[in-house]
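Take a look at the structure set out below.
The other protein chains are all here in position, but one chain of the complex has been omitted.
By letter and in written order, the chains are A and B; residue numbering begins at 1 in each of them.
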Amino acid sequence: MKHFIAAPDASEIDRLISSALYYKQSPRADKLLGEGKRIGMLFMNPSLRTRLSTQIAAQNLGMDAIVLNLDKDGWKMETGDGVVMNGSTVEHIKDAGPVLGSYFDIICVRSFPSLTDKEEDEKDTMIRSLIRHTGKPVISLESTTLHPLQSLADAISIREKSVPGRKPKVVLSWAPHIKPLPQCVPNSFAQWMNVLHRDVDFVITHPEGYELAPEYQGNATLVYDQQEALADADFVYVKNWSSYNDYGAMPAVQSDWQLRASSLAHAPAAHIMHCLPVRRNVELSDELLDSPRSIVPLQAANRVWAAQAVIASILKSL
Amino acid sequence: MKHFIAAPDASEIDRLISSALYYKQSPRADKLLGEGKRIGMLFMNPSLRTRLSTQIAAQNLGMDAIVLNLDKDGWKMETGDGVVMNGSTVEHIKDAGPVLGSYFDIICVRSFPSLTDKEEDEKDTMIRSLIRHTGKPVISLESTTLHPLQSLADAISIREKSVPGRKPKVVLSWAPHIKPLPQCVPNSFAQWMNVLHRDVDFVITHPEGYELAPEYQGNATLVYDQQEALADADFVYVKNWSSYNDYGAMPAVQSDWQLRASSLAHAPAAHIMHCLPVRRNVELSDELLDSPRSIVPLQAANRVWAAQAVIASILKSL
Partner (left out) sequence: MKHFIAAPDASEIDRLISSALYYKQSPRADKLLGEGKRIGMLFMNPSLRTRLSTQIAAQNLGMDAIVLNLDKDGWKMETGDGVVMNGSTVEHIKDAGPVLGSYFDIICVRSFPSLTDKEEDEKDTMIRSLIRHTGKPVISLESTTLHPLQSLADAISIREKSVPGRKPKVVLSWAPHIKPLPQCVPNSFAQWMNVLHRDVDFVITHPEGYELAPEYQGNATLVYDQQEALADADFVYVKNWSSYNDYGAMPAVQSDWQLRASSLAHAPAAHIMHCLPVRRNVELSDELLDSPRSIVPLQAANRVWAAQAVIASILKSL
């Protein structure tokens, strides 16, 4: 694997899941693999799980990990071509890229979408620029459109909790929130579930106006009625996102989409998923989050093994 | 030892002091003890000595240490039960706790009191929540009521500077400041000195209105007259704190409580202590801080060995 910025094909996902489950059993089994290698983690935004799990994964592989809060420890980067830099951006990614490429063997970056300029967000400029200007493997720690390390951890969790011989029904269920959130997590989860269509029946449910971009919705079954969508679900992934079509807006919603125990009357065996952080009693009820049905902590714990599988795969290809 | 959030009993304190003094001689003697173990240090507030000394202690024991400035790199945590999270808190400690517990072998946390809501501060909610929800050993890097790593470093320093065969007189002397400070350091120091009552004669002196909570003042001798309290002192711990009874207030003080050389007319052999940071010429005079009587740098240096003794003790119990 060269870069990790979107879902790979199904066989590569299988290999990553197997590798992750191996490291989960033996975290330090490859502690010499990354010896003398250095990973740089650039953050433009706050992060808890991603920041910690990626550092831990790199340390488990024997790498030196350096975290740089580019927004606070550094300064604002320019990405436009030919710009006269007489404004607020201090350094061009064309100049910073080669420097980062000379300092690190692998570069990870998190950036967030504006949610105001769809065209710009869809370019995923920061990731693309780093790939182009560092000359080194780049891992997305969440881009302006996708969050593949989260989706790999989700896929691992679904694999662990699936009943052998039974193709699970996986439902992505929109949830309310107090402010507009990116589509990165649902985009990415949908992308991965679509690649894994031989392994899962994938259904998306959300209020009208919250349709995902067609390229990510793909072949998923879209059901606007939440109750109907949830029937017989094995996994329910609860997540808020803002409108893609009316970009970044929060179209009014008629009914109550918060997931509660009562929502699952017809899905008695459903496991509850969420990428965290979750707004309790807004997106998901205490009752569900505190019940054994929640595999939310498993997903978060699997972030380490997902990152470790990805970094190991890249290290082996260097 | 499971958690380190308050003074243990006298024999445990003795063991910790011995262990600390051993590590002070041989910092890397146990460099394999923490191999493959990971310590997470969560900060909600600025810190210099605590941040550095705890990292160094963990590194000396071979651990991987990861620092997370939760307030800046992360986001605001909710601790209330059953809250509808439609406000400014982004994640519930019930959800973050298990994640941290799956990432780390030991969890350290610093939080500060509000100084406005006594009842809330006394609950030490963040520490209690982390103990409950991470399932891992928790070390206080200063809580809303106590600062035990500081007190252990203080106890080590007193041990080192005591004259064999002589029970020292230790005086905690209130000092002026420009703003209201927590009671954590004096609460904690008083708690430890009370546990060590067989080893020290412990006196507290402060203006009226600055009484500590009865549970921390314990059996200490309280003397309102600073001159009388300081007579024949062997150790004078200078520290400001705000009122406990009129919670967080700074009741007017009639006389000048700044400690100066002249304050020690009747305590010619007294060692001067302070936990730092100190407001020079407000709490303590330059003259004293720059004299050989000050053991302030010793206390700060001993923070490393205190933390190392505590972490080692926890590692051995895992």
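Rule of thumb we're sticking to: contacts are C-beta pairs under 8 Å (C-beta built on N, C-alpha and C of every residue); 3 or more make two chains touch, one makes a residue touch a chain.
Because the structure is a prediction, the values reported are computed rather than measured.
Novice: Looking at B:S18, B:T116, B:T221 or B:N281, which residue reaches the missing chain?
Specialist: Going through B:S18, B:T116, B:T221 or B:N281 one by one, B:N281 is the residue touching the chain not shown.
Novice: Among A:P8, A:G40, A:P186 or A:P297, choose the residue that contacts the chain missing from this document, as touch is defined above.
Specialist: A:G40
Novice: So which of B:S19, B:S53 or B:T134 would be touching the chain we can't see?
Specialist: B:S53
Novice: For the chain left out of this view, which of A:P98, A:P180 or A:G209 touches it?
Specialist: Spelled out, the listed residue whose C-beta touches the missing chain is A:P98.
Novice: For a quick check of understanding: of B:L32, B:V84, B:I178 or B:L318, which residue touches the chain that isn't displayed?
Specialist: B:I178
Novice: Going by the touch rule given at the top, which residues of chain B touch the chain that is not shown?
Specialist: 27-28, 43, 46-49, 51-53, 55-56, 59, 69, 72, 178, 276-282, 286, 289-290, 296-297, 300-301, 304
Novice: Spell out, residue by residue, where the missing chain touches chain A.
Specialist: Counting over the whole complex, chain A touches the hidden chain at residues 36, 38, 40, 64, 66, 68, 70, 72-75, 78, 82-87, 90-92, 94-96, 98-100, 102-103.
In this text, only the chains that are shown with their structure count from here on.
Novice: Find the geometric centre of each of chain A and chain B from their Cα atoms only, then give the gap between the two centres in Å, rounded to an integer.
Specialist: The answer is 40 Å.
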